[in-house]
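All protein chains but one are shown at their positions in the complex.
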Amino acid sequence: MPLLSIDVLEGRSDEELRLLLDTIHTVIVEAFEVPEHDRYQILNQHKKNEMIIEDTGLGFGRTDKVVIIRMTSKKRTQEQKQIFYKLLAERFEQILGIQSNDIMVSIVENSDADWSFGFGRAQFLTGEL
Amino acid sequence: MPLLSIDVLEGRSDEELRLLLDTIHTVIVEAFEVPEHDRYQILNQHKKNEMIIEDTGLGFGRTDKVVIIRMTSKKRTQEQKQIFYKLLAERFEQILGIQSNDIMVSIVENSDADWSFGFGRAQFLTGEL
Partner (left out) sequence: MPLLSIDVLEGRSDEELRLLLDTIHTVIVEAFEVPEHDRYQILNQHKKNEMIIEDTGLGFGRTDKVVIIRMTSKKRTQEQKQIFYKLLAERFEQILGIQSNDIMVSIVENSDADWSFGFGRAQFLTGEL
(Lines give C-alpha, C1' and ligand atoms only; values in the text may rest on other atoms or scores of the structure.)
Protein backbone atom coordinates (compact mmCIF):
# COMPACT_ATOMS: atom_id res chain seq x y z
CA MET A 1 0.00 0.00 0.00
CA PRO A 2 2.54 2.53 0.28
CA LEU A 3 1.92 4.64 -2.82
CA LEU A 4 5.15 5.95 -4.26
CA SER A 5 5.74 8.92 -6.50
CA ILE A 6 9.27 8.83 -7.88
CA ASP A 7 10.83 11.85 -9.60
CA VAL A 8 13.95 11.63 -11.78
CA LEU A 9 15.54 13.49 -14.66
CA GLU A 10 14.99 12.27 -18.22
CA GLY A 11 17.75 10.26 -19.83
CA ARG A 12 17.59 6.77 -18.36
CA SER A 13 16.86 3.80 -20.62
CA ASP A 14 13.75 1.65 -20.12
CA GLU A 15 15.96 -1.03 -18.59
CA GLU A 16 17.51 1.40 -16.13
CA LEU A 17 14.10 2.73 -15.16
CA ARG A 18 12.76 -0.76 -14.57
CA LEU A 19 15.75 -1.68 -12.44
CA LEU A 20 15.29 1.52 -10.45
CA LEU A 21 11.63 0.77 -9.75
CA ASP A 22 12.35 -2.89 -8.98
CA THR A 23 15.11 -1.94 -6.55
CA ILE A 24 12.89 0.53 -4.71
CA HIS A 25 10.18 -2.09 -4.47
CA THR A 26 12.42 -4.79 -2.98
CA VAL A 27 13.46 -2.29 -0.31
CA ILE A 28 9.80 -1.42 0.41
CA VAL A 29 8.95 -5.10 0.84
CA GLU A 30 11.91 -5.70 3.11
CA ALA A 31 11.74 -2.55 5.25
CA PHE A 32 7.98 -2.48 5.78
CA GLU A 33 7.32 -6.22 5.54
CA VAL A 34 4.52 -5.81 3.02
CA PRO A 35 3.35 -8.43 0.50
CA GLU A 36 5.27 -8.78 -2.75
CA HIS A 37 2.30 -7.41 -4.74
CA ASP A 38 1.87 -4.40 -2.47
CA ARG A 39 3.37 -2.36 -5.28
CA TYR A 40 2.09 1.07 -6.31
CA GLN A 41 4.67 3.14 -8.14
CA ILE A 42 4.24 6.24 -10.25
CA LEU A 43 7.32 7.56 -12.05
CA ASN A 44 7.69 11.17 -13.16
CA GLN A 45 10.49 12.08 -15.58
CA HIS A 46 11.60 15.69 -15.70
CA LYS A 47 13.63 18.06 -17.83
CA LYS A 48 16.72 19.31 -16.09
CA ASN A 49 15.27 22.71 -15.22
CA GLU A 50 12.26 21.13 -13.55
CA MET A 51 14.13 19.77 -10.53
CA ILE A 52 16.15 21.91 -8.14
CA ILE A 53 17.32 19.69 -5.33
CA GLU A 54 19.89 21.06 -2.90
CA ASP A 55 21.23 19.95 0.50
CA THR A 56 19.86 22.21 3.31
CA GLY A 57 23.46 23.26 3.81
CA LEU A 58 24.57 19.77 4.86
CA GLY A 59 27.56 20.14 2.58
CA PHE A 60 27.20 17.77 -0.33
CA GLY A 61 26.17 17.96 -3.97
CA ARG A 62 23.61 16.19 -6.10
CA THR A 63 24.12 14.82 -9.62
CA ASP A 64 21.79 14.18 -12.57
CA LYS A 65 21.13 10.75 -11.10
CA VAL A 66 19.15 12.27 -8.23
CA VAL A 67 16.02 10.32 -7.23
CA ILE A 68 13.21 11.81 -5.13
CA ILE A 69 10.90 9.30 -3.48
CA ARG A 70 7.61 10.57 -2.06
CA MET A 71 5.73 7.90 -0.15
CA THR A 72 2.17 7.95 1.19
CA SER A 73 1.62 5.19 3.71
CA LYS A 74 -0.33 4.17 6.76
CA LYS A 75 1.64 4.57 10.00
CA ARG A 76 5.12 3.07 10.07
CA THR A 77 7.49 3.09 13.03
CA GLN A 78 10.51 5.35 13.23
CA GLU A 79 12.62 2.23 13.17
CA GLN A 80 11.05 0.92 9.96
CA LYS A 81 11.60 4.25 8.27
CA GLN A 82 15.24 4.30 9.27
CA ILE A 83 15.73 0.79 7.95
CA PHE A 84 14.06 1.92 4.73
CA TYR A 85 16.47 4.84 4.26
CA LYS A 86 19.48 2.69 5.06
CA LEU A 87 18.53 -0.17 2.74
CA LEU A 88 17.73 2.26 -0.06
CA ALA A 89 21.19 3.76 0.16
CA GLU A 90 22.86 0.35 0.20
CA ARG A 91 20.90 -1.14 -2.69
CA PHE A 92 21.06 2.01 -4.81
CA GLU A 93 24.83 1.87 -4.64
CA GLN A 94 25.14 -1.89 -5.11
CA ILE A 95 22.53 -2.40 -7.80
CA LEU A 96 22.12 0.95 -9.54
CA GLY A 97 25.45 2.66 -9.05
CA ILE A 98 23.61 5.61 -7.50
CA GLN A 99 25.48 7.14 -4.56
CA SER A 100 23.56 7.99 -1.42
CA ASN A 101 23.91 11.75 -1.92
CA ASP A 102 21.43 11.34 -4.79
CA ILE A 103 18.53 9.96 -2.77
CA MET A 104 15.89 12.03 -1.04
CA VAL A 105 12.83 10.59 0.68
CA SER A 106 9.73 12.28 2.08
CA ILE A 107 6.95 10.29 3.77
CA VAL A 108 3.36 11.30 4.49
CA GLU A 109 1.14 9.11 6.63
CA ASN A 110 -2.60 8.58 6.53
CA SER A 111 -5.19 6.20 7.99
CA ASP A 112 -7.14 3.07 7.20
CA ALA A 113 -10.12 4.94 5.78
CA ASP A 114 -7.89 6.77 3.32
CA TRP A 115 -7.30 3.89 0.93
CA SER A 116 -9.40 2.20 -1.69
CA PHE A 117 -7.65 -0.35 -3.88
CA GLY A 118 -10.66 -0.90 -6.10
CA PHE A 119 -14.22 -2.23 -6.08
CA GLY A 120 -15.56 0.85 -4.32
CA ARG A 121 -14.39 -0.37 -0.95
CA ALA A 122 -11.93 0.74 1.75
CA GLN A 123 -10.14 -2.59 2.13
CA PHE A 124 -8.47 -1.72 5.43
CA LEU A 125 -11.91 -1.09 6.91
CA THR A 126 -13.71 -4.07 5.45
CA GLY A 127 -11.11 -6.47 6.80
CA GLU A 128 -9.97 -7.56 3.35
CA LEU A 129 -6.52 -6.18 4.18
CA MET B 1 -11.07 22.27 -1.87
CA PRO B 2 -10.08 18.82 -2.12
CA LEU B 3 -7.08 19.04 -4.44
CA LEU B 4 -6.88 16.04 -6.73
CA SER B 5 -3.91 14.63 -8.56
CA ILE B 6 -5.05 12.06 -11.11
CA ASP B 7 -2.63 9.67 -12.79
CA VAL B 8 -3.46 7.72 -15.95
CA LEU B 9 -1.68 6.14 -18.90
CA GLU B 10 -1.41 8.08 -22.16
CA GLY B 11 -3.80 7.19 -24.95
CA ARG B 12 -7.14 8.70 -24.04
CA SER B 13 -8.71 11.32 -26.31
CA ASP B 14 -9.36 14.85 -25.06
CA GLU B 15 -13.06 13.99 -24.85
CA GLU B 16 -12.39 10.89 -22.77
CA LEU B 17 -10.10 12.84 -20.45
CA ARG B 18 -12.70 15.54 -19.95
CA LEU B 19 -15.40 13.01 -19.19
CA LEU B 20 -13.07 11.32 -16.71
CA LEU B 21 -12.38 14.57 -14.88
CA ASP B 22 -16.05 15.60 -14.98
CA THR B 23 -17.14 12.26 -13.59
CA ILE B 24 -14.64 12.42 -10.72
CA HIS B 25 -15.81 15.92 -9.93
CA THR B 26 -19.50 15.05 -9.75
CA VAL B 27 -18.63 12.30 -7.28
CA ILE B 28 -16.56 14.72 -5.19
CA VAL B 29 -19.47 17.15 -5.05
CA GLU B 30 -21.92 14.44 -4.10
CA ALA B 31 -19.81 12.51 -1.58
CA PHE B 32 -18.31 15.47 0.25
CA GLU B 33 -21.16 17.94 -0.28
CA VAL B 34 -18.86 20.68 -1.56
CA PRO B 35 -19.85 23.55 -3.85
CA GLU B 36 -19.97 22.92 -7.59
CA HIS B 37 -16.95 25.17 -8.16
CA ASP B 38 -14.86 23.49 -5.47
CA ARG B 39 -12.90 21.91 -8.28
CA TYR B 40 -9.14 21.52 -8.24
CA GLN B 41 -7.90 18.78 -10.55
CA ILE B 42 -4.42 18.11 -11.87
CA LEU B 43 -4.06 15.34 -14.44
CA ASN B 44 -0.80 13.48 -15.06
CA GLN B 45 -0.48 11.28 -18.15
CA HIS B 46 2.18 8.59 -18.11
CA LYS B 47 4.00 6.24 -20.43
CA LYS B 48 3.24 2.61 -19.76
CA ASN B 49 6.48 1.91 -17.92
CA GLU B 50 5.88 4.81 -15.55
CA MET B 51 3.03 3.20 -13.64
CA ILE B 52 3.27 -0.12 -11.85
CA ILE B 53 0.02 -0.67 -10.01
CA GLU B 54 -0.61 -4.07 -8.46
CA ASP B 55 -3.16 -5.46 -5.98
CA THR B 56 -1.52 -6.12 -2.56
CA GLY B 57 -2.30 -9.76 -3.23
CA LEU B 58 -6.05 -9.20 -3.19
CA GLY B 59 -6.32 -11.33 -6.30
CA PHE B 60 -7.29 -9.14 -9.21
CA GLY B 61 -5.59 -7.51 -12.16
CA ARG B 62 -5.37 -3.97 -13.50
CA THR B 63 -5.69 -2.85 -17.11
CA ASP B 64 -4.36 0.09 -19.10
CA LYS B 65 -7.46 2.01 -18.03
CA VAL B 66 -6.20 2.21 -14.44
CA VAL B 67 -6.84 5.53 -12.69
CA ILE B 68 -5.01 6.63 -9.53
CA ILE B 69 -6.69 9.41 -7.56
CA ARG B 70 -4.65 11.16 -4.88
CA MET B 71 -6.69 13.60 -2.86
CA THR B 72 -5.56 16.21 -0.34
CA SER B 73 -8.46 17.45 1.77
CA LYS B 74 -9.43 18.82 5.13
CA LYS B 75 -10.90 16.20 7.47
CA ARG B 76 -13.68 14.05 6.08
CA THR B 77 -15.55 11.34 7.95
CA GLN B 78 -14.96 7.66 7.40
CA GLU B 79 -18.50 7.46 6.12
CA GLN B 80 -17.98 10.21 3.53
CA LYS B 81 -14.85 8.49 2.26
CA GLN B 82 -16.65 5.19 1.90
CA ILE B 83 -19.46 6.86 -0.02
CA PHE B 84 -16.81 8.46 -2.24
CA TYR B 85 -15.20 5.13 -3.08
CA LYS B 86 -18.55 3.49 -3.75
CA LEU B 87 -19.88 6.27 -5.97
CA LEU B 88 -16.62 6.41 -7.91
CA ALA B 89 -16.88 2.71 -8.71
CA GLU B 90 -20.51 3.01 -9.78
CA ARG B 91 -20.06 6.08 -11.98
CA PHE B 92 -16.80 4.89 -13.52
CA GLU B 93 -18.57 1.78 -14.71
CA GLN B 94 -21.77 3.51 -15.83
CA ILE B 95 -20.30 6.59 -17.47
CA LEU B 96 -16.72 5.69 -18.40
CA GLY B 97 -16.81 1.96 -18.88
CA ILE B 98 -14.00 1.62 -16.38
CA GLN B 99 -14.35 -1.39 -14.09
CA SER B 100 -13.78 -0.97 -10.37
CA ASN B 101 -10.56 -3.01 -10.40
CA ASP B 102 -9.00 -0.08 -12.23
CA ILE B 103 -9.57 2.56 -9.54
CA MET B 104 -7.20 3.29 -6.68
CA VAL B 105 -7.65 6.15 -4.22
CA SER B 106 -5.33 7.55 -1.57
CA ILE B 107 -6.37 10.44 0.68
CA VAL B 108 -4.20 12.75 2.77
CA GLU B 109 -5.79 15.18 5.23
CA ASN B 110 -4.62 18.58 6.38
CA SER B 111 -5.99 21.57 8.30
CA ASP B 112 -7.61 24.94 7.80
CA ALA B 113 -4.31 26.83 7.83
CA ASP B 114 -2.95 24.65 5.03
CA TRP B 115 -4.96 26.18 2.20
CA SER B 116 -4.70 29.40 0.29
CA PHE B 117 -6.95 29.75 -2.74
CA GLY B 118 -5.46 33.07 -3.79
CA PHE B 119 -5.11 36.69 -2.70
CA GLY B 120 -2.45 35.85 -0.14
CA ARG B 121 -5.01 34.65 2.37
CA ALA B 122 -5.93 31.40 4.14
CA GLN B 123 -9.63 31.47 3.34
CA PHE B 124 -10.60 28.87 5.93
CA LEU B 125 -9.05 31.05 8.61
CA THR B 126 -10.41 34.39 7.43
CA GLY B 127 -13.96 33.07 7.41
CA GLU B 128 -14.33 33.52 3.67
CA LEU B 129 -14.85 29.77 3.42
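A and B are the chain letters, set down in written order, and residue numbers restart from 1 in every chain.
In this section, contacts are C-beta pairs under 8 Å (C-beta built on N, C-alpha and C of every residue); 3 or more make two chains touch, one makes a residue touch a chain.
This is a predicted model, so every value here is computed, not measured.
Residue in contact with the omitted chain (choice from B:Thr26, B:Asn49 or B:Ser116): B:Ser116.
Within the full complex, the residue among B:Thr23, B:Thr56 or B:Thr72 touching the omitted chain is B:Thr72. In the full complex, subunit A touches the omitted chain through residues 7, 44, 46, 49-58, 60, 68, 70, 78, 81-82, 85-90, 100-109. Touching residues on subunit B toward the chain that is not drawn are 1, 3, 14, 17-18, 21, 25, 34-45, 72, 108, 110, 113-123, 125, 128-129.
Everything that follows uses one rule, which is that only the chains that are shown with their structure count from here on.
Between the Cα centres of subunit A and subunit B there is a gap of 21 Å.
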